[in-house]
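Note that this complex is displayed minus one protein chain, with the remaining chains in position.
Presenting chain A:
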Amino acid sequence: MSSEYVSPRVNSARLPDFVGRSVRLVGKVIRVDDNSNEMIVQASDSGEVKVKLLNDSSDVTSSYVEIIGTVLDVDTMKMMACIDMGEDLGQNTLIFF
């Protein structure tokens, strides 16, 4: 019943293992493109991930975010939710599990 809600926390290197599945990815917002409705997020392993936004960029309110979404391909995600992770997350100390 609850297995459909499982979304493992990943970094960019783990994305290929999760294509088609739900994941959560914590990272730093590098840039937001309102025209294409996409943004680029840098994951903890410094890899950049393209994220297709849900509605528009108004969901993204902080420098660090956690994206919950489905993996479209090895470096693209489709956002389902975006969680504010503040302005000063210790980017290099994050451990993903």
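By definition in this document, a contact is a pair of C-beta atoms (placed from the backbone, for glycine too) under 8 Å apart; a residue touches a chain by one contact, two chains touch by 3 or more; residues count from 1.
As a convention for this text, contacts and distances are computed from a predicted model.
Trainee: Assign the chain not included in the display its UniProt protein name, restricting the answer to "AP complex mu/sigma subunit domain-containing protein", "Ubiquinone biosynthesis monooxygenase COQ6, mitochondrial", "Replication protein A C-terminal domain-containing protein" or "TIP41-domain-containing protein".
Mentor: Looking only at the record, the undisplayed chain corresponds to "Replication protein A C-terminal domain-containing protein".
Trainee: Determine which one of A:Leu15, A:Val60 or A:Met85 touches the chain that has been left out.
Mentor: Answering carefully, the residue with contact to the hidden chain is A:Met85.
Trainee: Touching the hidden chain in the full complex, which residues of chain A are there? Just list them.
Mentor: Counting only chain A, the missing chain is touched by 2-3, 5-9, 24, 64, 81, 83-86, 89-90, 94-95, 97.
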